[in-house]
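Apart from one protein chain that is not included, each protein chain of the complex appears where it belongs.
The first chain written gets the first letter, and so on, giving A, B and C; residue counts start at 1 in each chain.
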Amino acid sequence: MSFIYRRTANYYETDQMGVVHHSNHIRYFEEARIAFMKSIGCDVAQMEKEGIIIPNVDAYARYIIPILFGDTAEIEIKLTKFTGAVMRYEYTARLGGNIAATGHTEHCFVNSEFRPMSLRKKFPEYYRRLKDNISTEE
Amino acid sequence: MSFIYRRTANYYETDQMGVVHHSNHIRYFEEARIAFMKSIGCDVAQMEKEGIIIPNVDAYARYIIPILFGDTAEIEIKLTKFTGAVMRYEYTARLGGNIAATGHTEHCFVNSEFRPMSLRKKFPEYYRRLKDNISTEE
Amino acid sequence: MSFIYRRTANYYETDQMGVVHHSNHIRYFEEARIAFMKSIGCDVAQMEKEGIIIPNVDAYARYIIPILFGDTAEIEIKLTKFTGAVMRYEYTARLGGNIAATGHTEHCFVNSEFRPMSLRKKFPEYYRRLKDNISTEE
Partner (left out) sequence: MSFIYRRTANYYETDQMGVVHHSNHIRYFEEARIAFMKSIGCDVAQMEKEGIIIPNVDAYARYIIPILFGDTAEIEIKLTKFTGAVMRYEYTARLGGNIAATGHTEHCFVNSEFRPMSLRKKFPEYYRRLKDNISTEE
């Protein structure tokens, strides 16, 4: 299973190199992840209201083709790991079919005191939805 | 009384025009305000812990000379109005003595439920410190 | 004539107040302006390639209702003034029909050396398109 998130680059996301600043790819990845999660019934806004905070454990991006102002990147996202306590995503951003950037992020789940927790017992519905959407393809 | 906040422009704050994007001046103004407030004993981080949230009512910037990557702007800030419920600041950003931008912001005080409140009775210390630092000069 | 730009607030646009940071409204306004301009045949990316740079002269936002993560704001934009050398826009951001923020921006046109210029003689097509789309209603 894969999910595509389309994102057009804004003017203020460029830098004086004339391309989207590399920190923004990390933000695009977040947008893609949140859109994907919503699509499988895991609305991050709602989850936060229920006390589930989802910080990043890490974030990586590799830059291949610069994204320009006005470009629409197609960001493919896959959930490649989910244990209840940790999840991992992989991202491929394409411009016109060519890979512009790749990346991955890892996340944990914490409560409102920032204590790590597992979704398995406390939030079985969210647990199942994420579990059901792990990408099995290579 | 006036307060000067020095800020060097970062690479990622530029856009493809080759200058600091205009939205960042609004952020520089916030930095200047928070530094000023700290200097008079109104630490915004501490105030938030005590339940005082300080949203913007408005924000304005006028752009005269572009700020370039690596430039250090001197941002002069004055508290020009403070009623306990509302405060207003005026900003002048200079580059080498020349005015690069001007602006103003207005703020109110709300509690953690985003209900407006006055500092006067509930927080007399903060009230006094702000009151004592209103700029009287033109 | 008016133009509506829809924008859903991203997670990274919030601050610890739990609302979209006020500097981002200025960015939303830019997105709305660029979408509007494209819709009338004034593609900012293309205009820059032709040597037309469009800096802000000023920017103002007034904050009425906080925009929350996941909210979709409808930003109505009107071109209220255009002389060839200067243009002015007014913005009204709505959430569920209620006004969340208002604002305005003014812009000039400069060449690649940042010298002010008028579109009238050098770029009559762009001049006409903007002139034809000035909002006449109050």
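The definition used in the following text is that contacts are C-beta pairs under 8 Å (C-beta built on N, C-alpha and C of every residue); 3 or more make two chains touch, one makes a residue touch a chain.
No experiment lies behind these values; they were computed from the predicted model shown.
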List every residue of chain A that touches the chain not included in the displayed model.
16-17, 19, 22-24, 26-27, 30, 48, 53, 55-63, 66, 114
Could you please point out the chain B residues that touch the chain left off the display?
10-12, 27, 30-31, 34, 43-45, 68-70
On chain C, residues whose C-beta touches the chain left out of the figure
11-12, 14-19, 21, 23, 69
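Here, only the chains that are shown with their structure count from here on.
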Same or different residue numbers at the chain A/chain B copy interface, by half rule
same
Pair of chains ranked first by number of touching C-beta pairs
B-C
Express in whole angstrom the distance between the two chain centres, defined as the mean CA positions of chain B and chain C.
24
Averaging only over C-alpha atoms, locate the centres of chain A and chain B and give their separation in whole Å.
34
Where does chain B touch two or more other chains at once, residue-wise?
16-17, 19, 23
